[in-house]
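Only a part of the assembly is drawn; its chains keep their places, and the rest are absent.
Lettered A and B in written order, each chain numbered from 1.
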Amino acid sequence: MLIKDMNWFQVEDYLKHDDRVIMPMGSTEQHAYLSLCTDFILSSRIAEEAGTRMNIPVYPGLPFGMASYFTGFPGTVNIRPDTYGALITDILDSLHESGFRRIFLVNGHGGNSPVQTFIGNWLNQHEDARVVIHNWWASPEVMKRVRAISSNASHASWMENFPWNRIPGISMPQEEKPGINPAKLGQLPASAVRAYIGDGNYGGEYQRPDEEMMDIWSAGVEETCHLLENVWVAPMHN
Amino acid sequence: MLIKDMNWFQVEDYLKHDDRVIMPMGSTEQHAYLSLCTDFILSSRIAEEAGTRMNIPVYPGLPFGMASYFTGFPGTVNIRPDTYGALITDILDSLHESGFRRIFLVNGHGGNSPVQTFIGNWLNQHEDARVVIHNWWASPEVMKRVRAISSNASHASWMENFPWNRIPGISMPQEEKPGINPAKLGQLPASAVRAYIGDGNYGGEYQRPDEEMMDIWSAGVEETCHLLENVWVAPMHN
């Protein structure tokens, strides 16, 4: 149930019996040997699988996010935070104007999380709405499975290496990269980040067997479906 | 040659021998009986076909654009002009930082055109860059073929009805809708626009035979390829 397969009459009909909607939030940024669009591909696919199963419309995802620390790697796109906050605000305004009230954002990029602060302010102006940012990769069921394999798992490592964001014909390094110190990164400009993290993997092996990855993936879809049904706090005083 | 099928090493390699790049600009807004994502689907596909043929990388497209006049139709997303200008500015900054110098934007939505003014100001700060907005549907070769069929052709009419943005199972009205007066629309808020334009078609039949549409489509791809090769003005004094 994708918005791109619907016209406006169909959205109007849907809103007569439900007010939930999904939008993926991605990023186009270095992911070492994996696709530059890894966060966009994965969040979009999680959203589409869950939305289809739950009969909730899924908007096309945002391909670009906040990634200032990766602009030293060619191909990366960085949206500044005030731009990104304005963009999300405009989208929320539009969804609310359409009639959606429970808005579920499937986020694929940790760097996008600060947009929560813009959403908090938006909510104060739209008291009948609810907005959830779901960091699908960081949810308990997904994290449990990741850690069962290895605690050395991070940005651009095996943990993000799924069949749908690998580049055909690119073989992965065989070693396990030691974890970088993420606390060091925050103080650095992008040029120093590139010097510090080499190929872009933050730590961990580069690839794991597909059956392990599909188990993680299924848990991600399941958990997203579960939240779409159960996460909402009912209106209290409004 | 899509950015989503490339990693950062590959972009770095590409930039050693070429500096062109493509990005589609779409919109998610009422298109009468057609997909809400019509402008996004068509501009993305034109861009991808042309980029693949010309070996120029294509970024994922922007799904949302400036559509304030359509917010009375559910499903429409409207990005305000200062947000949209900031978004394009951030993307241009990132592409320039990566090393791209000739940036080709395939635009699928007339309402996005005003972003040209933001681009003009950006260019004054980046004198070694060139940026083209290509309104693919309004280019001479496409327009010639459209007018050969009918001069009554506009937003959400047959002119935008391609196999890839029709909604399965939705049948089209058989009549030809008289053209609305676009000059009247500009003065109206979105609620009055909806009252004025009914189903959303601005004028014309709703569908034409696919062979006619594929001829238009081919011309659109051809012309885009031609421009990617020939449109650029060489640096003059910088």
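Operating definition for what follows: a contact is a pair of C-beta atoms (placed from the backbone, for glycine too) under 8 Å apart; a residue touches a chain by one contact, two chains touch by 3 or more.
Keep in mind the model is a prediction, meaning the values are calculated, not measured.
*Asks:* Please state: how many copies of the shared sequence does the complete assembly contain, given 2 in place?
*Replies:* 6
Operating definition for what follows: only the chains that are shown with their structure count from here on.
*Asks:* Subunit A and subunit B share one sequence, so how far apart are they rotationally when you fit their Cα atoms? Give it in degrees, rounded to a multiple of 5.
*Replies:* With C-alpha atoms aligned, the rotation comes to 180 degrees.
*Asks:* Approximately how many whole Å separate the CA-defined centres of subunit A and subunit B?
*Replies:* 26
*Asks:* Provide the residue numbers of subunit B that touch subunit A in the complex, in ascending order.
*Replies:* These residues of subunit B touch subunit A: 3-12, 15, 28, 30-37, 40-41, 59-64, 71, 73-80, 82-83, 86-87, 89-91, 93-95, 97-99, 167-168, 170, 200.
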